[in-house]
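Handing you a structure now.
Omission of a single protein chain aside, the complex is shown with its protein chains in their original locations.
Now for subunit A:
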Amino acid sequence: MNRMLARRLVTNVSRMNVLMKSFSTQVAEDAGSLNEKLSKEHEKKQTISNNIQQYDVAIVGGGMAGMALACFLASLPMTKQLNVAIIDSNPALGSRLCIKKDDPPDPRVITVTPATISFLRDAGAWQYVEQSRHASFNKMQVWDYTGLGYTRYDARDVNKEVLGCVVENKVLHSALLSRVEATDFQKTIYPLRLTSMTLQPSSTSTVVDKFSSTASSSAQRNLAKLELSDGSSIYAKLVVGADGGKSRVRELAGFKTTEWNYSQNAIICTVEHSIENQCAWQRFLPSGPIALLPIGDKYSNIVWTMSPSESGHRKSMNDDDFVEDVNRALDYGYGPHPKSSLGTGDLFSWLNMDSTFSANQFFEIPPKVVKLASQRMVFRLSLRHVNTYASKRVVLIGDAAHTVHPLAGQGVNLGFGDAFTLSKIIAEGIALGNDIGEVHLLKRYETERKPANIMMMAVLESFQKAYTIDFGPLNVLRAAAFHGANYISPLKRSIISYASGDQKLPLFT
């Protein structure tokens, strides 16, 4: 009540100030006295409007992409003096979650590519991940249920150490948070939800027109105003939407999306083996791929994509039946094992000189799953891409801008790429004295990320479509593709580089 009165008083006073100002600008005056008057009025306005906090960047959503952006901004020299607000109602952000090493791994894990690892290492966050549980893998095997072909990838093919690293979400999240807190970056966490957002138009029409807005000074009128779930508001020069697939920022800013549902669900869970698993496995089944990723300590993570009815059935069956189902899916069910046909060297013998390390490896059977170590979680899958990433004072990163199929573990890595590029663009803008909410600057972020994201989505889409159709000639084509990727070394290297994030385009570089 008091706040409303205060606000009304503020608007009345600002209206009077505004009237005075418009009169004074219309009368021809000396430059000196005009400046004097304006600075006096400006001071008055500043003292009145001190109750609403003002930030340089407001990151809505403190998940992977949002925290990564905060971490990158904290580590770049140009941006570390920025004042940042993080708006996320997740309690994990407020309190420091103590991650006990003895806990079984959380089923929610992500696979980070070497490119992402290097971003995080440069920002100083990777050291925190290395202190907790994480598992790098340097081998990968991909095959399908027809048993006609398989491909093995090895990090040594491209002279690298790892193909990727599997990290639990909570481990990476707390690593990012620790890094941000270790620097003297000015951040304020608001454990609230965003209810509404006002992005003021940029017109320089006479100030008399701005009567109706509730902003309390002409300076703040130009900023974005965010209203939070407890009724408070903040101002920000730039609003970053990092709030996931059902982004509220995207909805409030009016960005249109292109989307369709895959009519597939994914079941994820943690399983245990009797031996160490050091390779990533993926088998394409008629209804979708099943992936087995090592997490460390004889644990692995399963991501199994299937139709919604099957996922309902599999979620509710008991643990032993589920483990049996998983072993069947990975090993002996649905079709025969591919033959390790090293003898096809005669067709590709001319490439043998340049052959990759993994071309000479036999087909291996994945390690048997012994026990289920966590609950089973089910997620709907959809593809979504927003049509524009940025407009004045608002920009989207991560899942808020794009969601992809999990079959190649690329989704969160695209989000990290977005966060890195946006932090670089903001740093360049500050170096040249730009207003960071300016459209031209944000459009540069869009022109850099949009083609890369769309390309990756197209590749994943084509894979997803190609592997869901069970049709004789197409099966043979797929087998040929497996063989080709396995034995044609330049192609294999290209695929590994692209999936690792080191290469912009899948081919032709």
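Convention: a contact is a pair of C-beta atoms (placed from the backbone, for glycine too) under 8 Å apart; a residue touches a chain by one contact, two chains touch by 3 or more; residues count from 1.
Operating definition for what follows: contacts and distances are computed from a predicted model.
Enquirer: Tell me the UniProt protein name of the chain this structure doesn't show, selecting from "Ubiquinone biosynthesis O-methyltransferase, mitochondrial", "CDK-activating kinase assembly factor MAT1", "Missing oocyte, meiosis regulator, homolog (Drosophila)" or "Myotubularin phosphatase domain-containing protein".
Expert: The record for the missing subunit names the protein "Ubiquinone biosynthesis O-methyltransferase, mitochondrial".
Enquirer: Have a look at A:Ile430, A:Met457 or A:Ile488 and name the one touching the chain we're not showing.
Expert: A:Ile430
Enquirer: Which residue from A:Val439, A:Ala452 or A:Ala481 sits in contact with the chain not drawn here?
Expert: A:Val439
Enquirer: For a quick check of understanding: of A:Asn51, A:Gln81 or A:Ser462, which residue touches the chain that isn't displayed?
Expert: A:Gln81
Enquirer: When the complex is taken as a whole, what residues of subunit A touch the one chain not shown?
Expert: Residues 25, 28, 31, 35, 38-39, 42, 46, 77-79, 81, 202-205, 207, 218-219, 221-222, 430-435, 438-440, 447 of subunit A touch the chain that is not shown.
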